[in-house]
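As you look at this complex, bear in mind that one protein chain is not there, while each of the others sits in place.
Order as written gives the chain letters A and B; numbering starts at 1 within each chain.
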Amino acid sequence: MKLIMAVVQDKDSNRLSSALVESNFKATKLASTGGFLKSGNTTFIIGTDDHRVNKLLSVIRENCESRDQMIAPISPMGGNADAYVPHPVEVEVGGATVFVLSIDQFEQF
Amino acid sequence: MKLIMAVVQDKDSNRLSSALVESNFKATKLASTGGFLKSGNTTFIIGTDDHRVNKLLSVIRENCESRDQMIAPISPMGGNADAYVPHPVEVEVGGATVFVLSIDQFEQF
Partner (left out) sequence: MKLIMAVVQDKDSNRLSSALVESNFKATKLASTGGFLKSGNTTFIIGTDDHRVNKLLSVIRENCESRDQMIAPISPMGGNADAYVPHPVEVEVGGATVFVLSIDQFEQF
């Protein structure tokens, strides 16, 4: 039995929750704030059999892996709107920091 | 020294807090959301001597164990109120998911 703690971006949190349910993993979500990753984060606590850890890690990777995304920048306030041609910029989003811990004992009441 | 993480239903959270204080356990509560259990959850982090782990597990079990409860269902909206005879239904409430972890080092500053 292992305990996995995974810190992921809020924007990937709902998608990861659904993917965990589909793959029959039981998770608890804790609200957390920045540090490991740039924007608001969610920390997942997941208990699983040793032999399913690799499957769990691939579910997290598939749904949260760091990737580049094109976003439309905000127009500058009070600028000359006629002269301003906005073009999308590439930003890195997503990413997961994952700790796998051994459990001495696991109980459900 | 062990670290115990216990995910319990919000409805059992205050009762468990009081019982932990009475039994001289020190706990921190983290707000969490569903997954292991059906409704809103609270995650407790508790540090304790190895020889008190069994006592701690029985305090959690006594206060959070899954049990059936009769609840009055909501009347159906727009139904024929005269013909509707509500009767209580049995639902499962409570429950705890508990991880016991070994600690390498414990410090208090």
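The working rule: contacts are C-beta pairs under 8 Å (C-beta built on N, C-alpha and C of every residue); 3 or more make two chains touch, one makes a residue touch a chain.
The structure displayed is predicted, hence computed values, not measured ones.
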item	value
Sole contact to the chain not displayed, among A:S18, A:Q69 or A:S102	A:S102
From A:V7, A:L20 or A:I46, residue that would touch the chain that is not displayed	A:V7
Absent-chain contact - pick from B:A27, B:V53 or B:V93	B:A27
Absent-chain interface as seen on chain B, which is shown	3, 17, 26-31, 45, 47, 101-109
Chain A residues touching the omitted chain (full complex)	2, 5, 7, 30-36, 41, 43, 53, 57, 60-61, 64-66, 95-102
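One rule holds for everything that comes next: only the chains that are shown with their structure count from here on.
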item	value
Centre-of-Cα separation between chain B and chain A, whole angstrom	26
